Structure formats: C-alpha cells, structure tokens
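For this view, one protein chain was removed and the others were kept in their places.
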Amino acid sequence: MTFDRDARAALNDPQLRGALRQATTLFGERRRAAIASVADWEGARDRARAIKDETLLHLDRYLEQFTANADRTGARIHWARDAAEACEIIGRIAEERGARTIVKSKSMASEEIHLNAALARRGIEPIETDLGEYIIQLAGETPSHIVAPAIHKTRGQIAALFAEKLGIAPSDDAEALTAAARQALRRRFAEADLGISGVNFAVAETGTILILENEGNARLTTSLPRTHIALMGIEKVIPRFADLEVFLQLLPRSGTGQVLTAYQSLLTGVKRRPEDEGPEQLHIVLLDNGRSRMLAAPVTRQSLACIRCGACLNACPVYRQIGGHAYGSVYAGPIGAVLTPQLIGLERAAHLPYASSLCGACRDVCPVKIDIPALLLHLRAEVIERHAGKQRLLERLAFRSYAAVMARPRLYEWVMGIARLLRITPPLPAWTKWRDLRPLAPRSFRDEWRADAVDEKRSLYDVTHNR
Amino acid sequence: MTSPIIADPARDQILRSIRENLATSAPLDAMTHARRDHPPLVARAPSPEPRDPVQRFTTQLEAVGAQWTLVRGEAEAARALRRILADVGAKRVAGSDAPLVRRLLPESLTGLTRDELFTCDAGVTSAQWGIAETGTLVLESARERSRLASLVPPIHVALLSTRCICDSLGDALARVDPASHAITLITGPSRTSDIELTLVVGVHGPQTVHILLLEEE
Partner (left out) sequence: MGCVVEFDERQTCCGQPAFNTGYRPEARMLARRFIEIFESSGADAIVSPSGSCTAMVHHYEELFEDAAWRGRAWALAERTHELSAFLVNQLGVEDVGATFAGRLTWHDACHGLRDLGLKSEPRRLLRHVRGAELVELPNAESCCGFGGTFSVKHPEISVAMLDEKVEAIERAGVDAVVSGDASCLMQIGGRLSRRGSAVRVMHLADILAATA
C-alpha cells in the first residue's frame, strides 16, 4: 500500500524529517504566541463554529444568496458537480477568452480536481505563482504541507532546481532565490491574460469573495489579467460580511502565527466602470465533488467547517514524522485523513482513517473545533461495516474472539491463566522488532484480590511486585 | 450586468443533493446545541497598550515591518513624500487618481499601461482607512484607483489621514462599502517563508511599505 511505502520513505529521509520537525515546531510556537493576543480565543472558536454550523444547515439557501449577489455585481457563476466538470468549465472559459498566458495563485481545490493536468491535456499550462507552488511545479512534485507546500525541499535543492530551470547561478541565499523567482514570474504577470485563484471565504450577503495571502501573487493574479476565474468549494460560503472578522482573527493565527497575512483581497463582482482597475470578467466556479454528501450526518458535516489553516498538520505527531506525501492527496494530515476518504470514497482510502493514534492534538488546535478523532472513529466504523474485504478477515476473527472471551469472565481468566503459566507473549513481530514485551506477572490481580492479600498492612505496590 | 436565467442542471443537482443530504441528517441533529448569540469579539493584547489610536497603529506598523512618518498639513506632507522617494532613488513614480496624491505629487504618472507600470520604482496612493489593532491599510476601489500602484512597483507609499484610523478589523469591515469591486487590506510588505522557513521580505508585492500619516492642521 502506497501509504506505508511513502511513510517509510519519509521516515528514512533525515532531511525531510528535520524539515518537518522544524516547520511544525515553529508554526506551533508562533500559533501559541499569536493566540495570546486574542482576549477570548475559545469564544472566537465557538463563534466561528456556530457560524459554520448555521451556514451548513442551510447551505442551499446561502449558496443561492451568494450566487444571486455575485451575479448582480457582474460575476458569472458556474456550478460543477465534480472535478471533471470543473476542469471542463475552466478549460472552456480559458479557450473562449483566448488565454495564452495563465497565472495561478494558490488553490487547494484546483489541486483536488487535478486542474493543471486537465488543462495541459487541452494544451493550456497555467503558471503557479505562489513561491512554494512554483517550486514544486518546476520540480514536478506535489505539495507536502497545506501552508508551506515546498517545506520538504532544502535551500540547496531549490538552488539546483532554479539553476537548471531558470538558468541562474546556484545560490544558497533564500533572498537571492526568491528574487530569481520573482523576476521570472514578473514577466509572466506582465503578459498574463487569465488568472485562476482559489477562494478563502465567500460572503452570501454581498456576493464577495475573500482571498488571503502573504506574497502578493494572488493580488496580481486577480487584478492584472482581463479574466479572473475563482474556484471555490461550496462549503466556503459564510452568511454575512461582518462574519469575516472572526475568521480573519482565527485563520492567520492558527496557520502561520500571524495576526494577519500581508494581503486580503475582498472582491465583489467586476469593475463598475471600464476605466477602473481589474478584470473585465470574473467567473466563480462552485465545486461540489462530494461535499454535499458530507451533509448527511452531523459528525461528517463538520468536515465542511474546515478553513484550511493547516494548524492540525502542525499539531499532529504522525504528520510530524511522515509529512504530507504519504497521505496521497492534496489534503494531508488529520483533516486529510478524514476529507480524502469522503471525497474520493472510503473504498479507495480505507487506510487513511487508521493513520492516526487518536491523540486529539488536532482537535485542540482546530480554530473551528472540528472533532477529528470522532470523525476518524466514525470512518473506521464505516470501513468495518461496509468495506472490510479480505484483508481484514484475520482481524475480524481476532475481534470476534476477543469479544467472545471478554463476554465470559471465567473463559477470560482461563485464557489469561494459560498465558501466565506458559509465559506466553503474543507473537507480534510488528511490536517486538522495536520494543520489548514483558510476560504477564505470575499472579494476577484477581488472584491477589481473592487471596485477600490486599489489606492495609501490605501496599498494592508490594503485592503486585510480589515483595 | 446580470446573466439571463437559464436552466442549469449542475446547479439544480447540487442544490438538490444538498437538500436531500440535510434532510437525511435532520433526525440525527436532535442532539446538536442550539445557536447562541455570541457577544462581539474583543481582541486585545494582554499587555497595556497606549490607548491613542495613532500610537497603537504605528506600533503595529513597526511590528509588521512597515515604515511610517507623521506629518502635519499638506505642505509638510509634500516635502516628506519627496524626501522618502528621493531616499530610495525612485525616478519613475506611479500615482493613483486620489486628489491628495495629485496635489502632493503632480508629476506622478497616471494612466500607465501594464508594461509601463512594471517599470516604475514606486507607487503612491492614499488609503481610505487604517486599522490600529493590526497595522493595516484599507484601500477601496470605489473611492480611488489604487489597486495596481499599491501592488506592482517595489515600493508603496500610502497617505493616510490620522482621522481615518479605526480601532479594529470589525470596525473597518463595518465602514467599507462592499459596493467597491475590490477592497484591499495591506499589512506590511509582501513576504514568504516558503524556502526552508526563512523569512524573505518582498516577493511579488512591494518590498517596502511606507505610510505617510497626515495630521490635519
């Protein structure tokens, strides 16, 4: 299974592990420092979650309101049931607008639908302009972290990449590398006739879309070309303009430990006068691709509250060890483990809900209080109920036996008694390859209890250690 | 401009899917908590901050890596603006269409093509609002054409009246007119940490942001 293979590859890559350790530690520290400047952080989380719950419970109504207002202000609305439809819509717009140079700012939804590959099949190649995404596009790789997609690459690797692809002299200096990327991309911005972006929030009340960033490439992508296509999951909508405040309080702090990212663009329709600055056409593509199905139960509906901040990745002790690639999708870490199976089907991703020790660190840091462990447990139960298959035959038998023994205390004692007598430890090489396993104590707690050996004169410690 | 209402099977199917799945969920929702009215967010730094909004604003500007100069009256502002531009060696300066910018720097370039804009050394605009809590500038496209001059040149100088400094993000959102097709919030220079988490200032947006704060006389 590729997860195990990719995880093992990650564990055997000391440079990647060092980078992950450093990144997750740093983001975690910055997050803690940043949330200290909010007087009522828990209240903010509750409020944001309440807004999301309210929205999701009436998602159809809010989407209709959003699209009506966006349409009223000049945006063109497109609905895409799945990835293929979204790619078709975007490809068609690009062709109709005669787009030759297409620039793209960061959009996880676009990676989810494999937009770049679909456009390439039509002979259209958008240029990634977010520095991290640009780096991995040049390298032909996939992102390993939601917020810092190229975190797995060293300075040296990036220098070599730029030397090869951009023809610059290799330099270890991050500033020089960034300047090289900036220069290369500026030329593209100057000629770009179509920009594709994501959307962080969509306001139903006004038809506004909000895009957050630090680099300025999203601003360039959405203001210079004459056509702008904004791709958004249907769960991005929030009811009121004023609701933006609480999400802007939570997202930057949770994701990167910033009070605010350098830029927020609030875009409502197209320019009112031709001489104004900005695109002639704004196309908003609403993507379902499995999201509406998640509304079917409260435990799964909360998946749609996610604001893509990445805090759960930074808190996850599993992600910290293996990085994003092993999750096999643009959505990695804890949220990836619950989103990907729901988007692509549990039968194709049945292993992902098990890629967790259920520690709950993710739930602690989620700005909208998604109970990811509860979701993981729900998905595990679904796997066993519907997608068990042959691989789990042995496991099913094991749990049936376990349940049968545990339902019969005398049988339980007998089995344990045998194990105790023969000093048997379960044959588990997956354990014993790395960890010792002590055999059971010669006398059980029950033996001692019955022998009435537990009294005030001998401490329990003495009893269990047979002193 | 509104598009004609035409049948859209994708739209219908998505909305239907949403409604059907919500209906499935309804009986399970019996246990969820009722919506509560939450009090308005109060975001405050725990340490004592100067109450004066201008001081709070400039403290935050420094924290986010923006520069600032406080001036009194337009004459002083004009001198300060020229000095700032001269200090950075800016020769070609793009200016927005704000009357203030035209008054203070009449020789700044307007009506530039995209290519011309990319050759400018600096862009001068005004800002409609400042946010003290975060050190943020708010630019509204309905009130000024400042979107590109504040973005493309590597240096951005923003003129802001101290009377337009509001307290919090929530305040600013309440004051802007969403009829603007583009409202831009700017907090410091552009930046990235995508290369080995090393902070680099100045990526695609300006590397330097300088706020010229005008106290009206």
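Some observations on this one:
Per-chain numbering from 1; labels A and B assigned in written order.
Just so we're on the same page, a residue touches a chain if its C-beta (ideal position, glycine included) is under 8 Å from a C-beta of that chain, and two chains touch if they have at least 3 such contacts.
None of the values given here were measured: they were computed from a predicted structure.
Looking at the complete complex, one finds that the omitted chain is in touch with A.
The residue from A:273, A:390 or A:433 that touches the chain not shown here is A:433.
Note on the undisplayed chain: of the listed residues A:4, A:42, A:125 or A:347, the one touching it is A:4. Listed residues A:32, A:187 or A:400: the one in touch with the omitted chain is A:400. Listed for chain A, the residues touching the missing chain in the whole complex are 4, 7-8, 11, 17, 317-318, 320-322, 353-361, 363-364, 374, 377, 380-385, 395-396, 399-400, 402-403, 405-407, 409, 412, 428, 430-431, 433-438, 446, 449, 459-462, 464.
We adopt the following convention: only the chains that are shown with their structure count from here on.
Centre-to-centre separation of chain A and chain B, using mean CA positions: 28 Å. Residue ranges on chain B touching chain A, taken from their complex, read 1-3, 8, 10-11, 13-15, 17-19, 21-22, 24-25, 28-29, 31-32, 35-36, 38-39, 41-46, 64, 114-115, 118, 134, 136, 141-142, 145, 147-148, 151-152, 168-170, 173-174, 176, 178-198, 200, 202-206. Interface residues of chain A, counted against chain B in their complex, comprise 19, 22-23, 26, 36-40, 43-44, 46-47, 50, 53-54, 57, 59-60, 63-64, 71-74, 76-81, 85, 129-132, 135, 148-151, 154-155, 158, 174-175, 177-178, 181-182, 185-186, 189-190, 203, 206, 208, 214-217, 219-220, 223-224, 234, 241-242, 244-246, 248-249, 256, 259-272, 275-278, 286, 288, 292-298, 301.
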